[in-house]
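The other protein chains are all here in position, but one chain of the complex has been omitted.
The letters A, B and C name the chains in turn, as written, and every chain counts its residues from 1.
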Amino acid sequence: MVTYSKKVMDHFMSPKNVGEIEDADGVGEVGNPTCGDMMTFYIKVKDDRLDDVKFKTFGCGAAIAVSSMVSELAMGKSLDEALKISNKDVAHELGGLPKQKMHCSNLGADALHKAIQDYKKKKME
Amino acid sequence: MVTYSKKVMDHFMSPKNVGEIEDADGVGEVGNPTCGDMMTFYIKVKDDRLDDVKFKTFGCGAAIAVSSMVSELAMGKSLDEALKISNKDVAHELGGLPKQKMHCSNLGADALHKAIQDYKKKKME
Amino acid sequence: MAGIIFLDNASTTKVDDRVFEAMTPYFTQQYGNPASLHDLGQSAEDAVEGSRRHVASLIGAKPEEIYFTSCGTESNNFSLFGLAKSLKGRGRHIISSSIEHISILNPLKDLKKEGWDHTLLPVDEYGSVSPEDLKKAIREDTALISIMHANNEVGTIQNLEDLGKIARDNDITFHSDGVASAGIIPVDVKKLGVDSYSFTSQQMYGPKGAAALYVRKGLRIKPYLIGGTQERGRRAGTENVPAIVGFGQAARIAKQELGKNAAYLEGLRNAMIEGIMAGIDNVKLNGHPQKRLPGNVHVSFEYIEGESILLLLNMEGIAAASGSSCVSQALKNSQVLISMGLSPTTAQGSVLFSLGKFNKRQEIDKTLEVLPPIIEKLRKMSPLYKES
Partner (left out) sequence: MAGIIFLDNASTTKVDDRVFEAMTPYFTQQYGNPASLHDLGQSAEDAVEGSRRHVASLIGAKPEEIYFTSCGTESNNFSLFGLAKSLKGRGRHIISSSIEHISILNPLKDLKKEGWDHTLLPVDEYGSVSPEDLKKAIREDTALISIMHANNEVGTIQNLEDLGKIARDNDITFHSDGVASAGIIPVDVKKLGVDSYSFTSQQMYGPKGAAALYVRKGLRIKPYLIGGTQERGRRAGTENVPAIVGFGQAARIAKQELGKNAAYLEGLRNAMIEGIMAGIDNVKLNGHPQKRLPGNVHVSFEYIEGESILLLLNMEGIAAASGSSCVSQALKNSQVLISMGLSPTTAQGSVLFSLGKFNKRQEIDKTLEVLPPIIEKLRKMSPLYKES
């Protein structure tokens, strides 16, 4: 069965930055409930830096912990730096994730990147 | 596994009429060690009655108990009566025998009958 | 573990103290092998045969119709593969249902490779198989029907008597997986009309490691574990004597206390269902409203996912289960829930609280207390949930 690291459990129990940003500059969504996990990231950008990051997640303990960790890692970073955060980094920061959780649940970085791309796209328009 | 009745165990532990009769009037042998059990019966006949019956048996607990029981049943009987003793009677007298012991081990009556036939044949000659 | 509220009795049960006590001598004192001729072997054999009588009696069978195995899976594999081998002259088609346990479904897949076709009957929204569907599925070459008695997830109890009659009328051998039912609800194999029936000790407060297959006298079945002549040549391998002794005691106690336990569990169950419905909105009760196992509370909490619910319950000392794909090793939603027509999202939010005879009313109350804030917390995190 699944065994989570202490760090995963900490983030799962007290996730950071849960919520929506009403007037978000960018929104990114990955996954879907059918496959198990779904994450939506909201960002506020100021001077090319992530001024605020929030998320909402439907999913398992890993998905929630991953979302929380991503939000924490991204907060305050420049967009370029934030784009460099990989799912692998996130798992590493969490002290590892169970193997079967690597595919579906470890998509937080993707959701963040999508939010940044959404912001960039909107800015272009 | 095999479970024997108390009567079988009594006969097995203290079999009656074990031995040979040196100048037997008839000898009957059934079975062979390959198949598991082998019994030899010796009889002394007086006035068409079994004056003495003895046996030697190579075999399992049932074979020994059966031999002992047959010798006891036959002792003193007329030849005709003795020929009527069946293997089934013997099993019955012993309070039943385990199913798998009915074929190989319950041949005592056969050995007795063979000894009587041997006596009759010798008398004819 | 002290303090844990164990509401996962469908996965396994605590061993009854009386059962454990009865097993104890068979490890370090009466440790003989039943195949041995000597007294230690004989007393082991007597113990196994005593258990066989208790186990048979629980389901209305004769002792010689009971074969001990190591687990429910083995009983189901034994039945399907063993009957398939002996029935292949009769036809090559098996009818089963879409909500069977995987220890039935996987053998059916394997049998397909050996030329056996099968039809999986659908179920309605409550998880019931319809006798009409069964009738329609029967073909000229149908040799075997396998329909579970009670479903281990949603608790729905099938109308085996009607299904069994159809099998009999068509002269088709009928197996039923009774792992979730035997010892919990009354089982009489003769009344139910089954030819073969699987059940296990660890679901009725007995130890793991012992299970049984009932095989109607006269029914031909090939053994699955082959070697020595144990179990009259139908299941080889040294008997797990202590576990079989425990199974026997568990069956004896179950027979005695079944009515009382079922009434008690139904009370707890109904209180729990009512409490959940009253305290939380957007919850769905899964399984049949009446024809369900007495201890089964299977619900779906909309907008959230089961594993995270279980983890938070676990933090509160409450043990439960879920049909969420995130909880399954195979990373798949419960096939049972999908077959009943639940959407994958709703299936993800399912939780099974399976109550057992050792549960106390206070444990249910405690659970009803901690559950709403857990659901609330997770819903607040969910992108699917819009607060009203």
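One rule holds in what follows: a contact is a pair of C-beta atoms (placed from the backbone, for glycine too) under 8 Å apart; a residue touches a chain by one contact, two chains touch by 3 or more.
No experiment lies behind these values; they were computed from the predicted model shown.
Asks: Please pick, from C:Leu163, C:Val241 or C:Leu337, the residue that touches the omitted chain in the full complex.
Replies: Spelled out, the listed residue whose C-beta touches the missing chain is C:Val241.
Asks: Among C:Arg52, C:Lys208 or C:Arg379, which residue is in touch with the absent chain?
Replies: Candidates C:Arg52, C:Lys208 or C:Arg379; residue touching the omitted chain: C:Lys208.
Asks: Considering the entire assembly, which residues of chain B contact the chain that has been omitted?
Replies: For chain B, the residues touching the absent chain are 1-2, 9, 12-13, 15, 18, 29, 33-40, 56-61, 63-64, 100, 104-105.
Asks: Can you list, in ascending order, the chain C residues touching the missing chain?
Replies: Contacting residues on chain C, toward the hidden partner: 1, 4, 6, 8, 11-17, 19-20, 23, 27-33, 35-41, 43, 70-74, 76-77, 101-104, 106-107, 110, 200, 202, 207-210, 225-229, 236-243, 307, 310-311, 313-314, 318-322, 327, 329-330.
Here is the rule we use: only the chains that are shown with their structure count from here on.
Asks: Could you grab the centroid distance between chain B and chain C? Build each centroid from C-alpha atoms only and quote it in angstrom.
Replies: Centre-to-centre distance between chain B and chain C: 56 Å.
Asks: How big is the gap, in whole Å, between where the Cα atoms of chain A centre and where those of chain C centre?
Replies: From the centre of chain A to the centre of chain C is 40 Å.
Asks: What are the residues of chain B that contact at least two other chains?
Replies: none
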